[in-house]
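Note that one protein chain is taken out, while the other chains of the complex remain in position.
Up next, chain A:
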Amino acid sequence: AAARGCGGAWRRAWQRGAGGPGPSPRGQRAAASSAGGGAVPVGRSGLAPWVPVVGLEIHAQISSNSKLFSGSQVQFAAPPNSLVSFFDASLPGTLPVLNRRCVEAAVMTGLALNCSINKKSLFDRKHYFYADLPAGYQITQQRVPIAVNGSLSYSLCIDNKMSQMVTKTVRIKQIQLEQDSGKSLHDDTRSQTLVDLNRAGVGLMEVVMEPDMCCGEEAAAAVRELQLILQTLGSSRAVMAEGQLRVDANVSVHHPGEPYGVRTEVKNINSIRFLAKAVDYEIQRQIEELENGGTILNETRAFDSKLGCTVPMRDKEGKQDYRFMPEPNLPPLILYDAKSLPANMNDQQVVNIDWIHERLPDLPSVKRAKLVEQYGILPEHSFALLNEDGLTEFFENVVKQTQMKPKKVIGWILNVLLSYLKQHSLTVKESPVSSFMMADLLNLLEKKEISSTAAKQVLAELWKGEGKTPLEIVKEKKLELIQDQKELEQICQAVIDGQENEVITMVLG
């Protein structure tokens, strides 16, 4: 399943308090850094505040039919080594051929993230030996990436209150196109490594975010927003659990006014919830380490989701020198805009930035603003709607079919339906209650034919998916609102009569 809604994610991350797993058993946790507010975590001494700095490197797998430089198909969970071309296996003499769709996806993403698109970008080879990197190098864009200098705005709540949202901006340093590696499966008992090259050569966009964040919640919110943008554009499916979105966090802490501290890189984070946890853990670990007179090593650490902590990764070769070199088999990637587009150019051979720009879909921020404006709902409601795939459409369909005001409908969607879905780990599409039934139900409520308590009961029945309409359930369960005063009095009397002891206690109490 996709990562949780952002509200849930950051709330959870900050509810850990003292109960969260600590870096060391003896270590008393330093005062929790305040979430999202930008306030500074205070050291144990209470005197020297610490400023955490968080930057992210995000690898988004491009959603495309074929790989970045070869014609092999891209598909999740295909049989091992079934999607491997000669190039992907780095057979001698094979050459890369750039996939146009991947370029367009990167341009789209760059534009959506307010980047300037480089009309000329270059490919480089990054060398290292690894079993799942058959060529001994990865083709990437080290010198001149396809997009640079962008920004991403994201919102998060202060102190877990949905009503207090702040919007922050993180600068995007660059977006570069590069190849994914294959997968190594280590069989320790047989001391074997098995290599699956299905993923080798799949197109990635590496989005590098500047260290403008200061806590796990901010990082999580930024990544969630990016994920929504990628999904809206269709440039990546961005499902973290399937590895289509991989986040590495660079974390350091320093005192205000001092230069940045030594940073660690946290890898192996496979959900947004874990991202928040990993970053916050790492911040606390570094603060404690420093407060105890220790030093921070410039190292790569892995997040252990079971233990909830980061651990140093085995660094085999110490300092890596990637021996970057221009990729000689790919000419510079030239992009055009309306102005620079040569007249006699074949459309199939060029990528036109302006053309892509004009066709960008509404981004999540625009969609949210439109929802707020059109339905009079609160901004935080718009966030909640967009956070669940299909929920906005569900909401809009219900609104269309009911007399209830959207402002009221939203409560039923977010507080009732959504929590049902969450409880049962269902997506909106899998909901046994259709928007049509939901509208029916809300109409009964709106016409005061049932109470809101009864409506919840009806919904519980609808959830069973037995195909009954809300009205049928109401009749069957006798849930109609009783308007006749006499009838009500009789019912009350019957209740009182049946509960004599309680009545006496109450009267006496």
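By definition in this document, contacts are C-beta pairs under 8 Å (C-beta built on N, C-alpha and C of every residue); 3 or more make two chains touch, one makes a residue touch a chain; residues count from 1.
Heads up, the rule we're going with is that contacts and distances are computed from a predicted model.
**Student:** Which of the following names does UniProt give to the chain that is not shown: "Phospholipid-transporting ATPase", "GATA amidotransferase", "CP12 DOMAIN-CONTAINING PROTEIN 1, CP12 domain-containing protein 2" or "Ribosome production factor 1"?
**Tutor:** The correct option from "Phospholipid-transporting ATPase", "GATA amidotransferase", "CP12 DOMAIN-CONTAINING PROTEIN 1, CP12 domain-containing protein 2" or "Ribosome production factor 1" is "GATA amidotransferase", the UniProt name of the unshown chain.
**Student:** Quick one: say which of A:Gly136, A:Gly376 or A:Gly465 touches the chain that got left out.
**Tutor:** Considering all chains, including the one not shown, the answer is A:Gly136.
**Student:** Can you tell me which of A:Leu330, A:Leu426 or A:Leu471 touches the chain that was removed from the display?
**Tutor:** Of the listed residues, the one touching the omitted chain is A:Leu330.
**Student:** Can you list, in ascending order, the chain A residues touching the missing chain?
**Tutor:** 86, 89-98, 125, 127, 129, 131, 134-137, 193, 195, 316, 321, 323-325, 328-331, 349
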